[in-house]
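As you look at this complex, bear in mind that one protein chain is not there, while each of the others sits in place.
Labels run A and B following the written order; every chain starts at residue 1.
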Amino acid sequence: MSIQLSNIIESLLFVSAEPLSTEKIKNVLTEYSEQEIEKSIDLILEKYTSHPGGIQIIRTGGGYLFTTRSEHDPWIRRLLRVNRKNKLSSAALETLSTIAYHQPITLAEISAFRGVDATHSLKTLLQKKLVKIVGRKKSPGKPLIYRTSERFLTYFGLDSLKDLPSQEEISKLLEEESDED
Amino acid sequence: MSIQLSNIIESLLFVSAEPLSTEKIKNVLTEYSEQEIEKSIDLILEKYTSHPGGIQIIRTGGGYLFTTRSEHDPWIRRLLRVNRKNKLSSAALETLSTIAYHQPITLAEISAFRGVDATHSLKTLLQKKLVKIVGRKKSPGKPLIYRTSERFLTYFGLDSLKDLPSQEEISKLLEEESDED
Partner (left out) sequence: MNNTGETDSSIGSSEYQVNLDVFQGPLDLLLFLIRKKKIDIHDIPIATITREYLVYLDKKERINLEREAEFLLVAALLIYIKSQMLLPRERLLDDEEDPRQVLVDRLLEYQKIKAACAILRQKEADELPKWKRDVPPPHFMGEELDLTEISLFNLAEAFFILMKKKERENIQIIMGKEYSMEEKMNEIIEFLKENHYLDFTEYFESHTTIEEALVSFFCLLELIKARTVYAIQETLFQTIKVWLRKESRK
C-alpha cells in the first residue's frame, strides 16, 4: 500500500514545476491518511538519498522539488546549448516574421511594428545568420537596413520570398474559431 | 566510472523536455566513448525497469523521455487541476493520419483523400504542432506542403514513422471488423 502511495507522490513531484508542500500533497491525496502520506514522503526521500543517481529531491521553499545534482551542471549546460541551436525565442520569431514580410526594414521600424524594442532579438537573428544587413537608409540618422538571408530561405525550404505563406493562406487557417477541439 | 556516467545521462534525460536521442547524448558527452555511453544508457533503462517507481523512461520519437506512469494519471490531474486531456477530434485525427501516410502532402490532396475539406482540422494540427509546413510544391499554384512533426511521434508514442500502423495491422483490423458484421 505505502509503496504504491510513494510512487504516486513521486509522480506528483515529477510534474510539479514548483516545490510541492506536504500540505498540498495531502490536499490532493484525500483518500490517504496524513500519517500514510508522511511515511510515504519519507520513503521517497530515503530512496533518493540511499541510491544517489542523476536526480535528487531537495527541500526548498516550504516543499519538495526534483532537481539535478549540481555536479552534472557542466553537461546539462552543454545539452541546453546544443538544444538551443535549432530554436528561436518567441520574441526572435516575431522579429524574424516582421523582417520577412516587411523587408527591407530598419530596427526602428521593426520595434514600432512589434511595439517593443527589437534590439536583442535582432542581434540573435544576425548571429544565427537568418538576417543580414544590406545597407543604410537615406534618412536622418542613416539607420541600418535589414533583410532575411539566403539561409533563411534554406531553413524554411523556400525557393524565394514569394513563397512565404500569403496573408490569405494563413488567415484562412487562423481566423475560423476552433469548434471541434 | 560507468555509474557516474549513467548519472550524468539520467540528469540530461531529466532536463530534456523532448526525447533525447543516443546521438545527441554522444554529441554532449564528447569525452566519453560511444560504447561507454551506450552501456550507460542501458544501465539507466535497466534501473527504471527493474525498480518501477513513480516515473519511467520511454522510447519515443527517436529517443528517450522521462514520463510518469499511466496509472498515476488521476492524481496528477487532481494536482494540476486538469479535468481530462483533450483527445483529437475525429476529423483532426483523420487528417493527421492522411498526412502521416502520404507526406509530403498538400491541403488539396488531403481533402481529396478524405472527401471533405480539411482546412479546419489542418489548422488545429498546425496549432498543436503535430504537423508542420515544409515548403511549397513545385506545381501550378505552388501549394504549401505539410509533414508530421517530431511532436506527432511523441504524441502517439511512436519511435519513428516506420512504427505507424502497418499494412498487416490494418488488414487484420479490417478483417476483424468485417467478421463482426
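Methods note: contacts are C-beta pairs under 8 Å (C-beta built on N, C-alpha and C of every residue); 3 or more make two chains touch, one makes a residue touch a chain.
Values in this document were obtained by computation on a predicted structure and should not be read as measured data.
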item: Among B:I9, B:L29 or B:L158, residue touching the chain not depicted; value: B:L158
item: Candidate in contact with the missing chain, chosen from A:A91, A:L107 or A:L126; value: A:A91
item: Chain not shown, touching residues in subunit A; value: 11, 14-15, 17-18, 65-68, 70, 73, 76-77, 80, 84, 86-91, 93-94, 96-98, 100-101, 113-115, 156-158, 164-165, 167, 169-171, 173-174
item: Positions on subunit B contacted by the hidden chain, ascending; value: 14-15, 17, 56, 58, 65-73, 76, 85, 87-88, 90-91, 93-94, 96-98, 100-101, 108-109, 112-117, 126, 129, 132-135, 144, 149-151, 154-158, 164-165, 167, 169-170, 173-174, 177-178, 181
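In this text, only the chains that are shown with their structure count from here on.
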item: Whole-Å gap separating subunit A and subunit B, where each centre is the average of the chain's CA atoms; value: 19
item: List of subunit B residues in touch with subunit A within their complex; value: 6-16, 18, 20, 24, 27-29, 44, 47, 52-55, 66, 68-69, 72, 75-76, 78-80, 86, 88-89, 91-92, 119-124, 126-127, 133-136, 142, 144
